[in-house]
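Below is one structure; the comments refer to it alone.
What you see is the complex with one protein chain gone and the rest in place.
Labels run A and B following the written order; every chain starts at residue 1.
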Amino acid sequence: MSSEHGHDNHPPHLAHHFETPKQQFESGKLGMWVFLATEILMFGGLFCAYSIYRGNHQDVFLYGYGALNKYWGATNTVVLLASSLTMAWGVRAAQKGQQKLLLAMLIATFMGGVGFMCIKTIEYKAKWDHGLFPGTMNAFYYKNGAPAYPDKIEHAIAYIDAHNTGGHAPAHGGEHLADAHAEAPAHDEHAAPEAASEASEAHAETAEGHTAVIIPAAFGAPADVSLIPHPAVTTETGLLDTAIDNAGVTVLPHAGHTQRVWASLSPEEQGKVHIFFAIYFLMTGLHGLHVLIGMAVILWLIIKAAKGTFGKEYFTPVDIGGLYWHLVDLIWIFLFPLLYLIH
Amino acid sequence: MLAILAQSADATVFLPPARSTIAGAHDGLYHFVFWMSVFFTALIAGLLVYFCIKYHRKSHHEVPDGPTHSTAIELGWTLPPLILVLVIFTWGFRGFMNMNQAPNGAYQVLVHATKWNWAFTYAGGENDSELHVPVNTPISLVLTSGDVIHSFYVPVFRVKKDVVPGRYNKAWFQATEVGTYDLFCAEYCGTSHSQMKTKVVVETMEDWLKHVEERGRWWDGKKPAEVGAEVHAQKGCKTCHSLDGTRGTGPSWKDVFGSERKFTSGDPVVADENYIRDSILNPGHHVVEGFDNVMPTFQGSIKDPEITGVIEFLKSISANYKGLVLEEPMTATGLPGTDETETKE
Partner (left out) sequence: MSVIHDPVKAGIHGGQAPGGTNYINNSKGILSWLLTVDHKRIGLMYMVCVLGAFLLGGSFAIMLRTMLFIRAASETPISEGAQNMYNQAFTLHGAILVFMFIIPAVPAILGNMVLPLMLGAKDVAFPRLNLLSWYCWVGGAIFFMFVLINGGLDTGWTFYTPYSSSTTTAATTATMGAFILGFSSILTGLNFIATIHMLRPPGMGWFQMPLFLWALYATSVIQVLATPVLAITLLLLMAERILHVGIFDPALGGDPVLFQHFFWFYSHPAVYIMVLPAMGIISELMSTFCRRHIFGYSFIAFSSVAIALLGFLVWGHHMFTSGQSAMTNAVFSLITFSVAIPSAIKVFNWLATMYKGSIWLATPMLYALAFIWLFTIGGLTGVFLGALSLDIMAHDTYFVVAHFHYVMVGSMLTAFIGGMYYWWPKMFGKMYSEPVAKVAWFLIFFGFNLTFFIQFIAGSKGMPRRYADFVPEYAIYHEISTIGSYVLASGLFLVLFNWIHSLKYGRKAPQNPWGANTLEWHTSSPPPTENFVEDPPVSEPYVLGAWEYDASIEGFVHNKEKAAKLAQMSHH
């Protein structure tokens, strides 16, 4: 080996192919930034799918987002922001060589991740209870222009329409309902086979949850909808006319409503409601996976920090792990308003 | 290679015959780009060979010294290609706009593509498995798909448009010469993609009118089993269903009628008239054991007399059916010649 940088002179944490700790630190940091760019582009694909569907089917989104609980979403935003703060604090502690503070901050950040995932689980549970999981598990699942689960869909419609109309009752009314659903799922979980009884039960429950008016049309709609032929299955000469009809469908005016009820959606849009939930779960699911990976990284940092590995001279992993955690936070900062707030 | 290039003055070496109004503009640009390519290829290849000979290394001790950069030269060989491609872009874009916008009053034909079959519907609701069009008349096409993406492609017209499920794509052309031409599916669509071809028949207006009128009652005067055999050949049934017992994407038609059918789910059924009708209109209801649910519905693209024909045809080729096959020719309304509407069972 040439004498200038023989192994013996190397500080303990310096890899053999780097000249100086600074070069190693900056390489690691650059690598992480590049990696974050790939992450942003990966999520970018999903954001792109989101904007295209939102742009093309505005009302589907306004309808579907009624199923989301913005209070839980907001809580999670606060939790994640706080954990980002503790992470940044931890990096600073590492740079200053404050071992105990670093360990405390890393644990606090990890707990933030735990809190976020717990709340996410509560939210997912509420979706699960009302048959709103993505794809074939979704109550709104349409196949070839008709609802695939005529019995389940009415329950889901009642659930969401109740939220949406509830939005006009005193502000907290609707949200109480959501909490009731989230926290006491056993109440309506038994998935009665008879659609009618289930619908009426949901009706009753909604009515007792708060004082909002239920729009009766919401219950009549699905039956009518299934009678409307979908253009994709119409192959007769009438096809063109149907196409023009569909293209010409104007959305009903909503008299001050910013959210939509089921009956106000066009048949074509009704068939796309399940895609809203697919996008919601893909986006939050992929983000949740990143939170879990981030938590694993932080756990590893905690173990290392407990052993006293990091100090003023060597804190690259803390710094790089922190960058990753901030990205996870940043993506949520976009997800939250796009999914829960905009309408 | 150069020998092939040299022949290119004759358009038919590279391009199929031009048989539509837009083909001429297309071919003009094609030849322009072609000769430009020949020029640049010859120039570059010529220089390569010339330099290799002229500057061939004689000794490894040579250390030649030539220019290493020149901004003027760089600009000199950047600008001409830039101008050329801008010209080609504009030319191509104008040609595309002409291809894209059908003239007002074009005659409209619906094209419905399914795996692996083309179905054409004329303005009066007449169905056809070949595209018949009058010569010198603008034809506009509305393209729909029943399953996956296909692509409507007629080389002699220089027309191609994807047929996308859930969308109404449009294309148009105006044929300039009477004749019969190939129509292909150009977007890969599964197993028998290469079999998804039919003909475009360009006729005089008189012949065409007669043809369309006949398509409205083409079964008129034919025996039902013959009608069924034609449906099998022309509506794409033959792509998946053989007549000799060979297994295809779908079960063979031989010996089906009157046999017991086992399904992937549900109870077995003896194949009768209702079963056949249901299998054509709702293929997903009963999927025969050992096969996939891939058949598109023929709802809307098959008429009742044609279904009757298929049923009689199936009877005629089934050893499991012991009854009589309807022999009386059909009428324009699709009823057999006698007043009976039921088969003799």
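We take it that a residue touches a chain if its C-beta (ideal position, glycine included) is under 8 Å from a C-beta of that chain, and two chains touch if they have at least 3 such contacts.
Treat the numbers as computed from the prediction; the structure is a model and nothing was measured.
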Candidate in contact with the missing chain, chosen from A:L30, A:V78 or A:I293: A:L30
Residue numbers in subunit B that touch the chain omitted from display: 1, 4, 13-16, 22, 25-26, 29-30, 33-34, 36-37, 40-41, 44-45, 47-48, 51-52, 55-70, 73-74, 77-78, 81-82, 85-86, 88-89, 91-100, 147-149, 151, 153, 155-156, 158-162, 164-167, 169-170, 182, 184-195, 197, 248-249, 292
Contact set of subunit A toward the excluded chain (per top definition): 1-2, 4, 15-17, 23, 26-27, 30-31, 34-35, 37-39, 41-46, 48-49, 52-53, 56, 134-137, 141-144, 232, 268, 271-272, 274-275, 278-279, 282, 286
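Criterion: only the chains that are shown with their structure count from here on.
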Mean-CA-position distance for subunit B and subunit A (Å): 44
